[in-house]
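What follows is a single structure, written as structure tokens, with notes after it.
One chain of protein is taken out of this complex; the other chains stay put.
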Amino acid sequence: MLAKCFRCVNCAARSLCLLAVFLASHALFAEGPLSTPSIFAPASTPASSIYELSLFVLAITGGIFVTVAGLIAYVIFRFRQHGQDDVSEPAQIYGSTQVELAWTVIPVLIVVVLFLTTARMIFAIQDAPKPKSALDVTVVGHQFWWEFNYPKLGIRAVNELHVPLSSPQDPKPTFLTLLSADVMHSFWVPQLSGKIDLIPNHVNNLWIDPQHPGLYVGQCGQFCGVQHAKMLLRVYVDTPEQFAAWVKNQQQPAVSDDRVAEGRHVFETQACMNCHTVTGTAATGRFGPDLTHLMSRDTLASGATTNTPENLREWTRNPDTYKPGSLMPAMQLSDQQLDQVTAYLATLR
Amino acid sequence: METHEQSNSSPHGETIHLPAPTAWPIVMAFGVTLIFAGFVTNMIVSILGAVFFVTSAVGWFRQVLPHEAHEDLPVEAHDITIASTRTHVTRIEISEEHRAHLPVETYPILSGIKGGIAGGIAMIFPALLYGILSHHSIWYPVNLLGGAGVANWSNPTTQDIAAFHIQGLIVATIIHIATSVLVGLLYGAMLPMLPRHPIVLGGIIAPLLWTGLLHSTLGIINPVLDDRIAWGWFVVSQVAFGMVAGFVVARQGKIRTGQSMPFVLRMGIEASGLHSGEGEDRH
Amino acid sequence: MADSTYPMPGSLAEAPRQRWSQAAILEWLHSWVTTVDHKKLGILYMLYSIFFLLVGGVEAILIRIQLMQPNLHFISPQVFNRLFTMHGTTMVFLVGMTYIFGFANYLIPLMIGARDMAFPRLNALSFWLTFFGGLLLYYSFIGGGGLYGQGNAPDVGWWAYAPLTSRAFTPGHSTDYWALSLIVTGFGTIGASVNVVATALCMRCKGMTLMRLPLFVWLNVVTSALALITITPLTAAQIMLLIDRYLGGHFFDTQAGGSAVVWAHFFWIFGHPEVYVLVLPAFAIANEVIPVFSRKAIFGYPAMAAASVAIAFVSLGVWAHHMFTIGMTSVGNAFFVLSTMLVGIPTGIKIFNWIATMWGGKIRFATPMLFCTGFLVQFLLAGLTGIMLSVAPWDWQLHNSYFVIAHFHYVLVGGIVFCIFAGIYYWYPKVTGRMLSETLGKWHFWLFVIGFHITFDLMHIPGLLGMPRSIYTYEANRGWGTLNMIISIGGLIQAVAVLVFAVNLVWSYFKGKEAGNDPWDAWTLEWAAASPPPAYNFATDPVVTSRRPLWDLKHPEDPDWKYE
Partner (left out) sequence: MSEGVEAMSTIALVQEPEHAFTQPSKGRVAMFCVIIAESAIFTIFVVAYIYNIGKSLYGPTPRQVLEIPIFNSICLLSSSLTIWLSEHAIERGKVKSFGLWWGLTFVLGAIFLAGTGVEWHKLIYEDGLTISTNLFGTTFYSLVGLHASHVIIGLIALLTVLLFTVTGHVRQEHAERIQILALYWHFVDAVWIIVFTVVYILGR
């Protein structure tokens, strides 16, 4: 009986411990990208600032929790009624302006401290000046895929964002301008920064300066329709050489290979070209992802599956296999047509 | 224990007026819902709903005008005994008014605010003295404090900080006044709870604790200040605050708490249903 | 003299058990359908609320089963989206908004010594509007595609962000059902709120001054006043949405210069105060239960009342903390950080005052008090995670993640549902004349507490690990699988607990211990009426002289009014 009401306190405390374990394991051992995108394993200045702030807030709230939960625990133990035959009422106390004043002022002071800290951090992250060396990328959210425009480089990448490594000696932050083509989305790669929404008719900004190379995963953070769950986001942080090579490849027009002319013909005579662009061909649709460099990407369908020829064929045959409800229709192609188109697409490096 | 017999309080045959049950509300609610449902189904549904609505409105109207329909319920006599098995009420030892608000006597709330203001003013002098002695500028400590609120201030130089900034001054003033008053208030509120020697406790030990707390957290709250703060001077100005605030608070006499008056009277609010004579009736 | 008789003739003579002939059933049904009695309407509200609690619970369980493991195909993404939309809408509007008026309707007239609400017929209208509004919402499962199309329920999230709700992205009628049915229930809420305010201000018995109102009544007045200000903005926004969808308007049409951000603002101007509309009545219940089971007067009555009013006021200026990621200016963000943190102050006062009420008491841990104790601890934690979320930069990470889900379920379940259960265990004897079984009650409590903590404590963690809300499935390599499995198991334990509760409700109605008029040795006026109270509540109008009229009668040598 005694331990009863304590169970809830314990459970809560346990969860805090668990949290602390996660926090410690990620913070201590993480150097670079993880497959679990923990906010406690920051790899970029905004995410690190938030991480430090969160530790501070956790410490304060943890302190409050220990104090108040301790009080509750004490009260529960100390003032339980002992025995049913107790026939007296305890002393009746109506209140005390003194005590109440004290426990009003203390929270006010805590709020002042928390607010000052938070405000400084908001300004530091949100109003950070943009250095000359920064790379500009315009992110456009579409229903269930991402478009990344590099206006100065003339590149239109899809679903997989490539950014250069940044270091304190050679700062190369990436400044993102975020827009949406249809509904609201949200750009969230926890290890790199907090999220910000992509809203039609409303421009938002975000910056990152990733400090360890590798692949950082994230996903859309604002419910955007049927396949919100599979609107995955991959950010490749490249070393300067890798990044230069990638840029060079992306700037090329589409590979033209006569061996897959049938596939190309199918592509251009079916409705594919209404939605997709392949530079240098008749396909100039903007509704779906640009396919000029399809094979340079690791995944298909915004991360829903890996980019292998089999998956590509299945995805073209019936998109619902990987992403039920995606806006790409099943084109009802014959097996032969499928093979041809897949072969054609596989040349688009 | 005694139990009253209530043979004649509500004799059988006495009745009580209550509003009569009526079906019009449910009909009207159904009508309204149908009107809205029609938008997504068929116009006919809306029309049907409108018919329901109008019918029920008329029916409802006729029921309340000119006289509200009512039913007379017979009163059933039944005894209700109000008793508690707990026959004894514990009393607080300290006074006759055993259910008083605690404590009975207290420093007025204003004294805390006054103490905070006085302490806040006292605190300025060591701080300015520090500015003049170490950097020959009274703006140095001001800007250090205000830096927490100056948005675009990252990595300022010492000259920067020693110069005059209106933004820094404003932010620093706000922070200083707010915290001084709040701490003073807290101090005044907690004085009666502290054991003896309020000035010693409040003036020296509390500032030391406060400094310790700040020392460990300042790096997050205000890194500029943290980098450049001179902790010795900081403690001196904290103690100055505490001593002056404590002195001012302690000098104010204690007053009886306004507990014998209702809250609304104490607040000076008049509300309907409140008896202004109540305060005097209580003895 | 330790007891006295209150001159209030009580219960109706027990009607002889009717045989359940068809006519008798019809007559019984008719009496409920046409009733204007606040007690019957209160019971209807509560039954309605509990029914939809079960419905929403089933939806939650389906959601949890789907999320147990990565890449499960238990339900399709379309169905999943409908389920979480309906779960949210149901729990907020059909459970949350109705339990308030269930308790308020039943108890306020009894507590202030009135015969009925100020407007008994309006009261009935309000309930039936809510009732049919809820039915209309659920009818969308059949008729959502238009009467002749295939049916489906709304699938845009209970926040229904524009422009996903526009015709272009959500064809069919499901979104219209969402808007229309909530407009209808909104009318019901407004009617009921008007009634509560008018009743508490104008129907008090002699001597019941504003500063003697039980805190339960105070908080419900504040709730209703807040509901009046907050429900109507939602109605307004939904009217705009319908204008967009039906008349080709452009309020939220971003192609024509309209703004999606404006919808978010309008929705949260309603949505945030709504949380306080839901939670203040829970506080109201705690305010009655905690003193009675601690055997002490509530600590700092004026501060408690003032803190409630303060919470209501501050809550009107904090809505945009749901929108830190929507791209406001840094000053705007900072403002809403401050206003949000300020809510913590009056809330803190309340928690401290409850602890102080228990301090020095003789606490008896009957089931209602157990639930209130759970509420205290959980609400404390919910408040602390709330502070974390109010820190805008951290919110950029946590927003729309499972951390947020955990946080607000901590408030809604750990805070509000626990208080609802406490209130039901506390007042069930008054309503039915029989006690709920304590044994089943304890089972219910412990299962629910354990299930709750397994589910919602752990649910914070996937959020910290980057798991967003509203996703029907997730990748296997993200490391969220085990956690989600345990979370779902916790959900199932809660479901079992709620079943125990349902069994208890039914079983005790027939077999429970006779309660008598005052089983908890309590102090407010409703315990001076018989259990269940007669239609007219009190045969003679009571007169009160303090906040605890029954205390005065039980301890005439030591009454409250001497000190208040």
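Quick notes
The letters A, B and C name the chains in turn, as written, and every chain counts its residues from 1.
Everything below uses one rule, namely that a contact is a pair of C-beta atoms (placed from the backbone, for glycine too) under 8 Å apart; a residue touches a chain by one contact, two chains touch by 3 or more.
Quantities reported herein were computed from a predicted structural model and do not represent experimental measurements.
Contact with the undisplayed chain is limited, among C:259, C:333 or C:488, to C:259. One of C:63, C:110, C:160 or C:237 touches the chain omitted from the figure, and that residue is C:237. Which of C:33, C:47 or C:229 touches the hidden chain is settled by the complete complex: it is C:229.
Touch with the hidden chain on the side of chain C covers residues 4-7, 118-119, 190, 193-195, 197-199, 201-204, 206-207, 225, 228-233, 235-237, 239-240, 243-244, 247-251, 256-259, 262, 266, 269, 540, 543, 545, 552, 556, 561.
Heads up, the rule we're going with is that only the chains that are shown with their structure count from here on.
Of the two chain pairs examined here, A-B and B-C, it is B-C that is joined by more C-beta pairs in contact. Innermost chain of the displayed assembly, by C-alpha centre distance to the whole-protein C-alpha centre, is C.
Averaging C-alpha coordinates per chain places the centre of chain A 33 Å away from that of chain C. One inter-chain figure worth recording: chain A and chain B are separated by 39 Å, centre to centre, where each centre is the mean of the chain's CA atoms. Chain centres here are Cα means. That of chain B falls 24 Å from that of chain C. Within chain C, contacts with two or more other chains are made by residues 295, 297, 301-302, 330, 555, 560, 563-564.
Of all residues in chain B, those touching 2 or more other chains are 84-87, 89, 99-100, 151, 259, listed in ascending order.
Residues 1-13, 31, 33-37, 115-116, 120-122, 124-125, 127-129, 131-133, 135-136, 139, 143, 146-147, 173, 176-177, 180-181, 183-184, 187-188, 204, 208-211, 242, 246, 295, 297, 301-302, 330, 517-518, 521, 528-530, 534-536, 539-540, 550, 553-555, 558, 560, 562-564 of chain C touch chain B in their complex. Here chain B touches chain C in the complex through residues 1-4, 6, 9-10, 16, 18-26, 28-30, 32-33, 36-37, 39-42, 60, 63-64, 73, 75-87, 89, 97, 99-100, 151, 259, 262-264, 271-275, 282, going by the rule given at the top.
Touching chain C in their complex are the following residues of chain A: 1, 4-5, 7-9, 11-12, 14-15, 18-19, 22-23, 35-40, 47, 49-50, 53-54, 57-58, 60-61, 64-65, 68-69, 71-72, 75-76, 79-81, 86, 89-96, 99-100, 103-104, 107-108, 111, 114-115, 118-119, 121-123, 125-127, 143, 182-184, 186, 188, 190, 193-197, 199-205, 217-229, 232, 303, 324-325.
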